[in-house]
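Other chains dropped; remaining ones untouched in position.
Chain naming follows the written order as A, B and C, and within any one chain the residues start at number 1.
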């Protein structure tokens, strides 16, 4: 059964307070060299069907539920497979 | 006959008991609606209460939006039924695209429970006609994801059309754009806000009784 | 893993299962009982009970049920004293999931406090969250609707390196779970002390209410009745939690993690909670209770299914048969011992008569709660568990639930106690001038244990359900429990590890007295007690002495006050390295209001009110916040306890509130009068002009921690009536000032604006813990 990965990230223009908080915590941690952090979500889906069907099903799900298009972009791909660009 | 106001209970709704009580205090009859219902029992208005529908898993309101009762609420709202979304209810209305924008994690990253002063920015809505323009009211907020965001164009439109209904007046608890605490749709009958007017209806348990006017407003709006 | 591989694995596991039959044939097989926390003599006893070696599943069950956490084997002999505190209001007491108190008008209230200390150190967020989840299910199991939570918390020094991680996670976890469950948080404690650095104390109290005639039984009665498991699926989480996390093996990561939980990590397996599932479970169970559809109910907490089935079977004095393979699993490859001891959250066990079962399952379906019939009640007197038809457990249930080992552990008064008592605070330099007193007051108000708690408490919902009359930062949480009659309850939880370190008997009574006082200042009549006893290792005779003294102190104190101990919880093995925490009994007191609209708030708000100090002030600084904050000193004797005086004070406070004679009241505790005035002024937004009693040492008057005291703000018009009442009852009382202005003035000493005070009081926790990633 294909495993599909959906990556959901905040749109570039949306402030990501979590990412910013991590950046500001870096100095306390003594970590240097990390200049920017963005935090998003990663979903691993087990989907019935051949690879193509699975990708379509996952894209449909991402589009309708997993991502909120007002604030997020997403990408869908087979686990380990090549990156595929999502809607928009 | 008194007005009948539906209060939707999703699995995970929490402030539905408070919304029922607020409706009663305003002199109307609360009608319990269930997330699986396929009709609205002829109510005169609907409240989507606060809480964590479906645990707020994924994103607040994201799953509730697909429940059967929401299909009815969306249809009825398009036909002019007054709808009020409080906190989680506001999040559901945004996810359902009845209201523009989105509610994201508080800028301070923590859940915040605090009494806040709000300014009523417009009284031209189904739920605020009972206030004075510019009136300041004291109402609790309690949420972890209440930071209102929207695209620049949307914000400009909301401001131009005076659809920002409530604004945080003395300090912004969550980093909302333009200090926005609540907005309405173009029909001005669908209103969503993060603060909890239903917790400000009784001096014994709330910081004020400033919330009552919301529930009174809609009684004149529907007739 | 493919489906085929998964069912292969399940089958091969089934084939490898250790059965009762096999155990009979292989009496000499070596079993890892020591890794599971059992002693050789305990293992021998299991042999004697069964007349053979236990199966792997039985061994797992005995090891968790005979753990300290479940069996109370070291504490039982001491807890027996609490039986002597019973009163006739008590509908259910010690031994039940939670104590239940009749509050009149057909209503009963149930409340209990429990610890989740060790899990909260390993994984603060989930540990604290599941602590809330667990105590809520105890309340639910009594048939009550959970109404509110309180969270007494203790951490290492506020500026210690690990405190931020633990505190941020714990607070987020308590809020994350309680808020999502729709339970207001109405009080608690946040205490910092180095003794908790490697061992935070995360206690949680839940209170609920029920119609008195709806009280549920945790008993499997009526042969033929069905056993139904409701709620979450069972996974590999928290395997052996009670014996690993709450036992001596905690430091090493222990046997269970290695031998049962599997996986490379030696870390004990952590439980992850889902408050949404619990919310649904609550509503579902309440509907079942209201429709009278269940015969018995038990929550699944520590020791999971093992505890629930053995306790209900033992209480029902019947027998039970469970088909374990029917338990819905998250991972198909789990084996019987794991299924039996998993501590997966959000599960309840129901005993249901066959004619009701379809309706029960339908209610569960409507709420989206998974429900499965897993067995039935028998008249065999045995608890029999089968796995795909093979018998893997066949034991007398009481041998697990009630007849575990009981130890009379050796006790010895700590060797350093006399030296500690001798090194009293008498020689510490004291502030003398007005400037020094002012500086001390500000420094104390800003200190981590006395400063504003908003950074913590604002993360908790205090409004949900609309019945919260008072919550943090008030003296006690106050709830309306009946909208028609305005009947209500008040709750406070208090403890003081430093006092108990100096004298556990007195220290425990001081905690009891403080909790009573906190309840009484709001106007509620103290009614009943719960407790959570947090101590070091029971195998250390000095710790065991502290424990014995604390129990004796609580039992004596409750008898004297006429308050029943309704239940509680013992947490042993709390230590940082080899050093035990301060002995920390936390006492919760429930108070009752006939009319909750009469509650007295804490803040001064009415200009011109007279400020009265009730009670007697002595020169008492042993274990005080002043000695600690300004000198890092702990020694001497804790303040005296006079429970008759406490009782009198409570009566006056309740009468004053009932008859509308007081506008505000605040008890005196940590930090003394000075801190009480700071809090009352800042809370109500009004200042105070104070004139200390003539001849009194200003330092002692302001900072002593003598017990049995409170300040009240009385309207001028009521002053005479109030003071006459005090005189008539023989309660010492001193007029110390008036509510006035926007500063705190102490005549002939200093003046400080509320703005400056507020700044000092507010800034500390945000500075220490800030925002940042949680």
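Worth a mention:
Convention: a contact is a pair of C-beta atoms (placed from the backbone, for glycine too) under 8 Å apart; a residue touches a chain by one contact, two chains touch by 3 or more.
Values in this document were obtained by computation on a predicted structure and should not be read as measured data.
What you see is one copy per chain type; the file as a whole holds them as A x2, B x1, C x1.
Criterion: only the chains that are shown with their structure count from here on.
Taking each chain's centre as the mean of its C-alpha atoms, chain A lies 40 Å from chain C.
Look at where the CA atoms of chain B average out and do the same for chain C: the two points lie 36 Å apart. Annotation for chain B: residues 108-109 touch two or more other chains. The residues of chain C that reach two or more other chains are 771-773, listed in rising order.
Taken in their complex, chain B has these residues touching chain A: 58-59, 62-63, 66, 94-95, 100-102, 104-109, 147, 149-151, 175.
Against chain B, in their complex, chain C makes its touches with residues 172, 175-176, 179-182, 274-277, 279-280, 367-368, 457-469, 480, 596-597, 771-774.
Looking at the complex, you find that chain B touches chain C at residues 11-12, 14-15, 17-18, 21, 50-52, 54-57, 108-114, 140, 142, 144, 196, 198-199, 202, 204-206.
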